[in-house]
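One structure is given below, encoded as structure tokens.
Left out: one protein chain. Kept in place: all the others.
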Amino acid sequence: MAHPNGRGAAGQTAAEGLGPVVNDFTLTAATVNGSGSQSANLVLTRALFAMGIPVAPKNVFPSNIEGLPTWFNVRLSPRGYQARRAHTDILVALNAQTWQADAAGMPSGGVVIHEATLPRTGDAAREDCTFYPVPFQRLAKERVANPDLRKYLTNMIYVGVVAELLGIEDAALGSALDAQFRSKPRARSSNLEAIEMGRSYVRESLVKQDGFRVERMNGTEGELLVEGNLAAALGCLMGGCTVMAWYPITPSSSLCEHLIALADRYRTDQATGERRMATIQAEDELAAVGMTLGAAWAGARAMTSTSGPGISLMAEFVGFGYFAEVPAVIFDIQRVGPSTGLPTRTMQGDVSSAYTLSHGDTRHPVLLPGTVSECYEHARLAFDLADRFQTPVFVLSDLDLGMNLWRSRSFAYPQGPFDRGKVLSADDLECLGAPFARYADVDGDAVPWRTLPGTDHPGAGYFTRGSGHDDHARYTESSTAYRGTMERLARKFETIRRAMPAPLCLEEGSEIGLIAYGSSDAAVGEARDMLAERGIDSDYCRVRALPVHADVEGFVARHPRVYVIEQNRDGQLFSILRSELAAALGTRLRSVRYFDGDPIPADAVIEGVLAQEEAPAQAADGLLAAAAATTTTGGRG
Amino acid sequence: MAHPNGRGAAGQTAAEGLGPVVNDFTLTAATVNGSGSQSANLVLTRALFAMGIPVAPKNVFPSNIEGLPTWFNVRLSPRGYQARRAHTDILVALNAQTWQADAAGMPSGGVVIHEATLPRTGDAAREDCTFYPVPFQRLAKERVANPDLRKYLTNMIYVGVVAELLGIEDAALGSALDAQFRSKPRARSSNLEAIEMGRSYVRESLVKQDGFRVERMNGTEGELLVEGNLAAALGCLMGGCTVMAWYPITPSSSLCEHLIALADRYRTDQATGERRMATIQAEDELAAVGMTLGAAWAGARAMTSTSGPGISLMAEFVGFGYFAEVPAVIFDIQRVGPSTGLPTRTMQGDVSSAYTLSHGDTRHPVLLPGTVSECYEHARLAFDLADRFQTPVFVLSDLDLGMNLWRSRSFAYPQGPFDRGKVLSADDLECLGAPFARYADVDGDAVPWRTLPGTDHPGAGYFTRGSGHDDHARYTESSTAYRGTMERLARKFETIRRAMPAPLCLEEGSEIGLIAYGSSDAAVGEARDMLAERGIDSDYCRVRALPVHADVEGFVARHPRVYVIEQNRDGQLFSILRSELAAALGTRLRSVRYFDGDPIPADAVIEGVLAQEEAPAQAADGLLAAAAATTTTGGRG
Amino acid sequence: MTATATPPPAAGPRNRIGIGRETYKGLPTTLCAGCGHNSITNHLIKALYESAIPPHRLAKTSGIGCSSKAIAYFVESAHGLNAVHGRMPSITTGAKLADRELVMVGISGDGDTASIGLGQYCHLIRRNVDCTYIVEDNGVYGLTKGQFSATADIGSVQKKGQVNEFETIDICGLAVELGASFVARSFSGDGKQLVPLLRAAFAHRGTAVLDVISPCVTFNDHEGSTKSYEYVKAHDTVLQELDFIPADREIVVDYPEGTTTTVRLHDGSEMVLRKLGPEHDPSDRLAALRVVLEGRSRGELVTGLLYVDPEMADLTERERLPQVPLRDLGEAELRLSPDAFAQLLAEWA
Partner (left out) sequence: MTATATPPPAAGPRNRIGIGRETYKGLPTTLCAGCGHNSITNHLIKALYESAIPPHRLAKTSGIGCSSKAIAYFVESAHGLNAVHGRMPSITTGAKLADRELVMVGISGDGDTASIGLGQYCHLIRRNVDCTYIVEDNGVYGLTKGQFSATADIGSVQKKGQVNEFETIDICGLAVELGASFVARSFSGDGKQLVPLLRAAFAHRGTAVLDVISPCVTFNDHEGSTKSYEYVKAHDTVLQELDFIPADREIVVDYPEGTTTTVRLHDGSEMVLRKLGPEHDPSDRLAALRVVLEGRSRGELVTGLLYVDPEMADLTERERLPQVPLRDLGEAELRLSPDAFAQLLAEWA
């Protein structure tokens, strides 16, 4: 995006004039990080949610601790859309550093609530928006002596101002405050006071001049409001994870920290203090994945979580897991790469590197959750898959899905036991007859049996190594044994392919097919509605895992033009599909790429599709066109 | 291969009967590693070379220091073929551990020279080969007291036996001994004595019963006999490399050790002992590539060399080099992966991982030398490319090319100065007018200008980082700046594409096109001749770099069926071509894969092509066929 | 699961748990004849047998190198894992967390530990992961054919004449400085010293570091090397004579009054130390540093038990793990109950 609060696609404007706009707009609070605006934003979000209004909040924060600009966007949508909108309607401007740009970015007809001391000069002098000056600092100063607390409460005052201007109910605010300050009644009351301060300032000093307002509705019943990383942490807990090794990195850390908190709460024996889970902060990502593999080798369900730089560092060990067939669950909460990139921005940039991570011929199953509920489900599933197929399994989420709150239907309690895969106990070994052969394909599915260290049987032991080995796990440099192993691993990958979640397909015989995955789902769903409104029907296939399921090929085969929509520069899934689907289907595929670092909006999907409906992009047209293509694909809607 | 000395494709036999076979056969010496057989093998090779006979020696050695089986194959070919042949004609059997299997692997009509005490039982009882028992141990014992020396000289005795049986000239042996024991006259004479011992034993005790022999010819004139790693080391030296950081790993170590020796010889000031080159043994590959990047950032031509596991460990830093635009030259002498794999076997398994190494959207130029002379040329070129494009450049060789001796035309002395790329001096900056903008695309080729630390100008400094930056190298989280940088990097990659070595194409309008790269070249050349003999013409395109040159697309467009031949399981170049060439060309591509870990023989190429000429492989046919394909593709010829 | 593996029906002497020495053997070595690593393997077999470690409880881990191959050469029936280069510590840590009942024995080389694996080594020590960590230290990279490793002494001469210009990274000095709970140095040729040290290491709860000088006969056993058999024999300064007394055995030897110190390990077994070399108190961290540093500056190789703190909490204790191995816990212990699950989700609504 040009600016976190930038104007949308050319010509888009907020509700013009004074006609009422109910529950269908976006509000942005521009503040400074480290000022505690986070809790104000949460209270606002939860209050709207409590009124039954579908909300979709998104944080835009810097890779920094204090003093830099941060934006909080909350979208209200009666139809429940959760994708980012490229423009905002109501701006709460509290940050002098960005005041001019923030004001400039507003669409005509927008509303600007701003700290009164910010000057109405330059871009802020425009007359096509409604400006409500509020003396936040003065109000706070009058009541609060402590400067830190004052900075903090300023944010809560804005909640009061917004509540009064939009008509947020007291009861809803009350329950939001309850949730936010569960065990801190003192904090609750001082925050409520600040909200009241804002409310009464509006009542006493401002005259409502715009048409934006909220109304209680029935749009959130039975829903959760949860971040993907918390959902995934719960999935890990319910999936029986007992060893978690991690190294802090944004935006992965919160998954681990949520899991630690859940383990503190649910896995700790109140009497003895014993904890049925090890959570180790490793010295780096190489060690984190090593501990994960070591624990899984010894039979625990083990995981690590990281983001791009950590994935790169894990490359060697993940190849070991692949070749030696050791389970592991690895979360990658993707952020903007390459390298350190933009640590606090979102992207789907690690798809191809995770899929084939490590040197040599390697290939790994990758789960691609597209909703917070799938973050929960796929987290659980990942442990079953890792055990079942004895190989590292990736779960690729991203910053948008992982760190923002999303509305979701409730999560299902898991049915049935853990799938621990093919593990032979001492008794099994006793009944086996033949000597145990660790890497033999006895069942024809190319998945061998294993034993765990500590199994009390003289035939249980075997040797795990990343070098050449035969069916009995003996060291060998034999070409035949090597080729046999590699061919079996390729067959195993086909077994895995069949076991991975199938895509979710919505088809009504349209000419146009859309393929997307992960957090792009929200934007694609909305874009389909908008396209349909323009008379353009599209079918949709949401890929949920790699290796790609055969159904995806079927979907492509049924559509003359298929748009692969993703949030990276190089069209990573597009490339995978180009090389894995039947070659004859290659010409149907077109690539829509968005790589601004903020969550893809529906507009970008529409624009990407329409542009190529008119003039097919050159991405599929080979090398001669490649140079040109790099300037025309990608970019914002 | 089934066995390092295995029988070739079914039905292949050595020259049957007693008809003379001159200069056109393969000899294999089966010994034990750590026994010093290496110098005997070299003397034999050099003697044949000195007789003008085109030789192609290949070592098959274990990942171990002493006591395990090792095989030395030397192929003689009047037409100069250097590819491995899948079978051998003459076996020198000195290793009791492998005696049975070695004998079993001989084709009918073969010759077996063996230690007399090895029993002619089991597979060694066969009557369709000529067996020459020689009491090597006894002969050595009679003359040499020291047991280590005795073990060593046993090998040299075999050279004498072979020389006498095949008719190798004394003069040729003499010059080979000169080369081998350049500064050790004592060693020369005791080795000569051992050779004489072998010669006289044959004269006195054996009767020649086979038809294999050698004759002086004119097939090696003006040629070198050199390993790819030594050639590459010379290329680095001539390319102006001044900082080399490495971590030992087979088969890369010898490149670095050769370079150290060359620097000792050519870069050392005899008077002061000063050395115009830093060669640092790093603590690991992460540090090695870090030192390389640090040195290149500061303006030196810097390199590192490694193999698969090291490439994986370098992933994070290489992504930094890509995004921050820091030059580096990285050799990958490929061995069999994944993981530790088979450290002393060859493969082309790192093509895709090197090409897109690191998380996020990354892409790196990769040179693919196919001959030892290209090892030299590409090494030199890599430094120019790295400086010119300010990005890590890979040179992908492999164990076969790097560690075996190859015949080659002589190397050219470099013309013209180093291409140091776009570097601004203090004077340049003074003339610039505008402030220096590190990442601006001022020339329209997407390649920016840089300055080196230490440049004495107040405007020279800039900040290098792997996080978001604008044209002036200032930190930013701006989406616009980020997207701009990423789009420029994509355009830069297209500039790079045009600057990479074009493929070498041999075309005569055949229906069938063959695409190969790297060390597969030898086998493909031979296979084309053999196919032509069967009446099947084929054109050939040897890819020499990634990103793929536009000429490759042209080649594919001119051929209805194109076989992509490579030494890995997953068809790595095949996949890259599938996803990068025009989609409409996808159906023409077929994949031939060989992944036994030994160098691909011509037979495997032919078999891979013919099998698909009859029934096209399913590799291009998508997911439904994938499971089946994994069992039918690959494998030996 | 019962406590012992089914012993093979072989005859001959057996240990406390009824298992014969044969069972502690491994595959035939593929290392060079005379390699120090092979001697260490033999001492390990003896120590494991004498300490009656149940073979199925043993888990052997290593990195990459000649030394790392050695875990294949003892207790063939036990599980073993050859990790990637330098990463044995993290694998060991993970395995121990999964199953605290495993007896972890890790073998590494000086390249594996002091170069690529240095970070993991230090952090394993910091966590005091319960394991025996043996560095088979020859000052070179054996498997890649003789380059200097980071433990090579400054001034040591390579086979081809190159002189090492860098200060050694001292496996023991480093461990002591980092706060390790058990640090010893020994020599592959000194079974009398090494076997009791190994037995004590098995008995110790926490990381027991053993830096065992282990000459590489192929690449580092020549004149000028400070890790050759000859050099080590000439410069070995042995601190103590050592006896290991298992928990269930009485001290039977009569040590003359005042000549010995006894260290009581966590499991009740004891080490009896009789001073041989310079005075040294193995419970004094600074003294351990002094003895290492001073030895090095005199060109001596000080061997023996350098430091021990038998009571330092190991990682499982610090993590407050239950006695039952984590990997044996099932759905009942690990999942939230349906009620708790519903209640938690209600908080998120």
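The first chain written gets the first letter, and so on, giving A, B and C; residue counts start at 1 in each chain.
The rule we apply is simple: contacts are C-beta pairs under 8 Å (C-beta built on N, C-alpha and C of every residue); 3 or more make two chains touch, one makes a residue touch a chain.
Given the structure is predicted, the values throughout are model-derived calculations rather than measurements.
*Asks:* One chain isn't shown here. Among B:R126, B:R213, B:K422 or B:R465, which residue touches it?
*Replies:* Touches the omitted chain: B:R465.
*Asks:* Out of C:G179, C:G268 or C:P338, point to the residue that touches the absent chain in the complete complex.
*Replies:* Of the candidates C:G179, C:G268 or C:P338, C:G179 is in touch with the missing chain.
*Asks:* Please identify which residue in B:G167, B:P414, B:G484 or B:G554 touches the non-displayed chain.
*Replies:* The missing chain is touched by B:P414.
*Asks:* Looking at the full complex, which residue from C:G36, C:G119 or C:P215 touches the chain that isn't shown here?
*Replies:* C:G119
*Asks:* One chain is left out of this view; which of A:Q137, A:S175, A:T250 or A:S410 touches it in the full complex?
*Replies:* A:T250
*Asks:* For subunit B, enumerate the residues touching the unshown chain of the complex.
*Replies:* 179, 222-226, 230, 234, 237-238, 240-243, 245, 266-267, 269, 272-280, 282-284, 286-302, 316-317, 320, 324, 410-411, 413-414, 417-418, 426, 451-467, 475
*Asks:* Name every residue on subunit A in touch with the hidden partner chain.
*Replies:* Touching the chain left out of view, subunit A contributes residues 34, 63-68, 247-250, 253, 281, 283-285, 309, 339-340.
*Asks:* With the missing chain put back, which residues of subunit C would touch it? List them for me.
*Replies:* Spelled out for subunit C, the touching residues are 115-119, 122-123, 126-127, 150, 165-167, 169-170, 173-174, 177-179, 285-286, 289-290, 293-294, 313, 318.
Keep this in mind: only the chains that are shown with their structure count from here on.
*Asks:* With subunit C excluded from consideration and all other chains held fixed, what connected components does the contact network retain?
*Replies:* one piece
*Asks:* Can you work out the whole-Å distance between the CA centroids of subunit B and subunit C?
*Replies:* 40
*Asks:* Counting in whole Å, what is the centre-to-centre distance of subunit A and subunit C, each centre being its mean C-alpha position?
*Replies:* That pair's centroid distance is 43 Å.
*Asks:* Counting only residues that touch at least two other chains, what does the list for subunit A look like?
*Replies:* 316, 320, 324, 465-467
*Asks:* Can you list the subunit C residues in contact with two or more other chains?
*Replies:* Those would be 82, 84.
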